[in-house]
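Missing here: one protein chain of the complex. Every other protein chain is in place.
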Amino acid sequence: MRVFQMQRISAIALVVFLTIHMIVVHYPPFHIDFDQIIIRMADPLWKAIDIVFLFFVLVHALAGAWVVLTDVQRFSRLKRAFAGAAIVIGLIAFYYGTKTILAFQPPV
Amino acid sequence: MYTSSGFISFALRRLTGVALVVYLFMHLWVIGSVNAGPEAFDARLAFVQQPLFKLLEVALLAAVVYHAVDGIRIMVVHYTGITEYRKSMFYAVLAVSTLLVIAGGVPIIRFMLEG
Partner (left out) sequence: MSNPSTHPTATVRIQRFNPETDAKPHMQEFQVELKPGVTVLDALHEIKTHQDGSLTFRRSCRHAICGSCAMHVNGKNELVCNAPLKDRLDRNGRITIRPLPYLPIIKDLVVDRSSFWEQYLRVKPWLMPPADTPEKEFRMSPEEVAALNSAETCIMCGACYSSCQIVGLTKEYIGPHALLKAFLRVMDPRDAIPGARLADLDGADGVYRCRTIFNCIDACPKNLNPTLAIETLRKLAQKREAFEQARIERQKHLDEPIPAR
């Protein structure tokens, strides 16, 4: 799939997920601490939502960064290297982020 | 430099996009503190919820909202091929973004002031 399509599909997904995210972490505004967040995050469904959100936001962000860089003529020789770097960064961030989301466990 | 409403929309979209990428990775690092247990999480989140950060949060909200609404405008153009109303559509994006940022920002500021 083209970077262009990846960017649009993830953008549509983000309209949904980022809207949900901005609402649940802000409204009504509250002081964020573990006890507050865990009320929601104890639910596996929220964990799933967060992981899907994480996936799309990484695709969109890294595809976007790649586009911004490769639009510059001087960097166009490096487009393969940038794509490789984006994939590696994306995989690491997805692994780390998923681990983070799963770490939201209610204390036993 | 060729300035036009189209250029301004593009520059803002790109600028906010890049700012959001930077924010995303800092955000992953902040939330990642939960890996070290609830206490570490609470400590780091307390740090990023001081009043100054609340103001930055409104700036972040503005970036997210503008980028998203303008991104939707671009996708509407892809889908419909509407180009005659390009200027009005951009002004509509600015208007909608402003309203959303006020609606979302006021509660954050009030929370910051009232604690």
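By written order: A and B. Residues from 1 in each chain.
Note that a contact is a pair of C-beta atoms (placed from the backbone, for glycine too) under 8 Å apart; a residue touches a chain by one contact, two chains touch by 3 or more.
Computed from a prediction, not measured in an experiment: that's the story for all the values here.
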| item | value |
| --- | --- |
| Touch criterion as defined above, residue of B:10, B:29, B:47 or B:91 at the omitted chain | B:10 |
| Subunit A, residues in touch with the chain not shown (by the definition above) | 2-4, 70-73, 76, 79 |
| For subunit B, residues in touch with the removed chain | 1-4, 6-7, 9-10, 74, 77-78, 81, 83, 86 |
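In the analysis below, only the chains that are shown with their structure count from here on.
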| item | value |
| --- | --- |
| Where subunit A and subunit B are represented by their mean Cα positions, the distance between them in whole Å | 15 |
| Parts of subunit B lying in touch with subunit A, wherever the complex brings them together | 14, 17-18, 20-21, 24-25, 28, 31-32, 34-35, 38, 41-42, 45-46, 49, 61, 64, 68, 71-72, 75, 78, 104, 107-108, 110-111 |
| Subunit A residues touching subunit B - in the complex, by the definition given at the top | 8, 11-12, 14-15, 18, 22, 26-35, 57-58, 61-62, 64-65, 68, 93, 96-97, 99-100, 103-104, 107 |
